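Only one protein chain is missing from this complex, and each of the others stays in its spot.
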Amino acid sequence: MKFKAKQGDLALGILATLAGIVILVLTRIQGLQFVKSAKMGPGFFPTICGIAISLCGIMVLMELWKNTHKAKQTSGEDDPLEQNIFNINELRNLLLFVVLGSAVLLLSNYIGLLTCLGLCVITYLKVQGKESWLKSVLIGVCMVAFLYLVFVLFLHVPVPKGPLGF
Amino acid sequence: MDLLHHLAMGFSILANPMTILYSLIGVVCGVIIGALPGLGPSVGIAVLLPMCYGLDPICALCMLCGIYYGAMYGGSITAILINTPGDSAAIMTTLDGYPMARKGQAGKALSMSCLSSVIGGTVSVVLFMTLAPVVSNFATKFGPSEYFALMVLGLTSIAGMTGKSPAKGFLAAFIGLFVAGIGIDLVFGTTKFVFGNVNLYSGIDFVPVAMGLFGIAEIVCNYKDNNLEVDKESLKIKNLLPSREEWKLSLPHIGRGTILGFIVGMLPGAGATIASFLSYDMAKRTGKRGDQFGTGVVEGVAAPECANNAASMGAMVPMLTLGVPGSGATAIMMGALMMLGISPGPSFFVKEADVAWGLVASMYLGNIILVCIGLGALSLFVRILNVKTTTLNALIFAFILMGAYALENSMFTVGITLFFGVLGYFFKKVNVPAAPMVLALVLGAITETNLRQALIIDDNNFFAVVSRPISAVIIVIAVLLAFGTPIKAWIARLRGKKAGA
Partner (left out) sequence: MKRLFSLALAAALTLSLAACGGNKTPTTSGAASSGTSSSASAGSSSQSAGWVPTKDIEFVIPFGAGGGNDVMVRKIIEIIETNDLCPVNVVPVNKSGGSGVVGYTYLTSKGAGYEYALSSTSASFYTQPLTGNSPFTPDETNFSFVAHMVKDPVVIVANPALGFTSIQDIVDYAKANPGKLKWGGVGNASDDAIIMYMLNDIAGIDLVYVPYDDSGLLQAAVLGGHIDLSVNSLAEAQEHMEAGTMTAIAACADERLSGLPDVPTTGEEGFDISHQQSRGIVMNPGVDEAVLAYYSDLFRQVSETPEWKEFTETNAMSDIFKPYDEFSDYAKEMLDDYSTYLAMVPQD
């Protein structure tokens, strides 16, 4: 995915403006009034935030316009707006973390949180780190042991347990 | 001198090797717990409290104080090494601490953090000893209007952290403010933006947000080519400690930060977070290398660190002199003290003099032990960075998720961390700064609560709220800070024009 910084800024500006409006709409829908029985109502702050977020979104767009205008005059090679902002390695990381994270969320209650985390570590090491099976599993097991010792035994945190008892 | 006599009495109590042992246990446990993402002094104290049953009160106190200090330092360790603040007070430490680690100066950052924490802690113990009875009333002068003003001051200092693009900085701050408003309304009890999800009733705690925005977003960006190599050279003692030059630059900030931290820490509820970023902001504006803050300068670590330790000491003032806890951790500590049969309050220093001064002496002890451990384990911590990037990523990821769960024993918190992790990554890419968002989240809830209380007290007269003496002074300072630089620039331009014309 090749995204230039200026496209990123554009997207940010538009999304922010929209987000602010969405917040305002949601505030209305929930019936959160601006002022209620002569006091500051529950809708006061959200409304202000919504308006402010939209304004910031517009300001981002304005800054973008100003910068592109300036850049047109200098047209340097190092224009920060023309840089690609996404890096394929980072995106792989991101995808992996999202998938693994979702797995943790979904599976923890069935196979135990610590087991899930251990599997996360092993999977990441295999896929991204391209480590050998032995090393991955070893590190995974050590991590689970460490987490177990510190969080479960020491801090008595009640973790979701799986069929293996942890 | 009465003071020295009391202190001597306190130290004599501490001469017992058992107290030193318990203090040591406290500090070690505190550092470890503080380093665990998300967990802070309150957890540490709560967990080790059962160990205090049946212990001699002085030993128990030494351990509790040790935990308190240790945890404050522990939070900075992860802030510096993996950009994940262990608690709210460590957020500011990430701003310069982590860049320093990336530059291979992790040792310096860690040691400066430790040393300035200890300096801040020790000086504030002295302040505590000399001033506690005198300033006990200070905390009570702050009612909702004054707190609101203080929050406004805090929020304006966010403006200084916007980096190159104010619009994006403010966007981050307002998103933070919005997220702070999710939950149950204080005055009317209605639910706001909860949409029936019971997990959101108490709002979104900033810790999982910070762990996602700072921690996860960071590890996403770490890949093989960015390996941080820590070579043998940088592990030598002289490279692990700040140089004389750096000390010269940092000391004034440490001095100011300590005093500021102590004063702010005395206000119940305000605490270490606000102290740390007011100190950072002040250092940034007044320091010689102020414009380099954020790229990895050691003063940027010294300033917030001394302030947050001074603030933890300051928080003890209302706790011990008024019986009003100054922060979450002091609240639990107060509960612990009450269980030990000690009831803090206006007559605490008079009625239980030996316990009180023993407590003070144990704080000195805690600081000393902290230095020993902090510096001793320095190379160990730094070596953590030597681990291969991908391995480190995997481990940090598991670590953060576990910490997120342990916060509230809920998978929902894990979900929040992940969500903000993804959001944080995209924000990083478009240069939206994360610090203002988290800070606004922390301050936002308090701001709204206090403003609404203040308005009820002053019968909806907003002007009355801001014209109370203390509030007015603080708000004027806030306005000056917010608009100071542009006004100065404008005046300079005017002068320039006059001269030119």
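The chains carry the letters A and B, assigned in the order they are written, with residues numbered from 1 in each.
Going forward, a residue touches a chain if its C-beta (ideal position, glycine included) is under 8 Å from a C-beta of that chain, and two chains touch if they have at least 3 such contacts.
As the structure is a computational prediction, the values presented were derived from the model and not from experiment.
Across the entire complex, the residue among B:190, B:292 or B:431 in touch with the chain not shown is B:190. Checked against the full complex, the candidates B:422, B:457 or B:472 give a single residue touching the omitted chain, namely B:457.
Screening B:57, B:99, B:154 or B:268 for touch with the missing chain picks out B:268.
Across the entire complex, the residue among B:55, B:331 or B:422 in touch with the chain not shown is B:331.
Listed residues B:130, B:243, B:295 or B:343: the one in touch with the omitted chain is B:343.
Listed here are the subunit B residues that touch the chain not shown: 25, 28-29, 32, 42, 46-48, 50-51, 53-54, 137, 139-145, 183-184, 186-190, 198-199, 201-203, 268-269, 318, 322-326, 328, 331-332, 334-335, 338-339, 343, 345-347, 380, 383, 408-410, 449, 453, 456-457, 459.
The rule is short, and it goes like this: only the chains that are shown with their structure count from here on.
For the pair subunit A and subunit B, the distance between C-alpha centroids works out to 23 Å. Within the complex formed with subunit B, the residues of subunit A that make contact are 5, 8-9, 11-12, 16, 23, 26, 30, 32, 36, 38-43, 45-46, 49-50, 52-53, 56-57, 59-60, 62-63, 85-87, 89-90, 92-94, 97-98, 100-102, 104-105, 108-109, 113-114, 117-118, 120-121, 124-125, 128-131, 139, 143, 147, 150-151, 154-160. Residues of subunit B touching subunit A in their complex: 32-33, 36, 39, 43, 47, 165-168, 170-171, 174-175, 177-178, 181, 185, 187-188, 190-193, 216, 219-225, 388, 390-391, 393-395, 397-399, 401-402, 405-406, 409, 411, 414-415, 418, 421-422, 425, 429-430, 432, 444, 448, 451-452, 455-456, 460.
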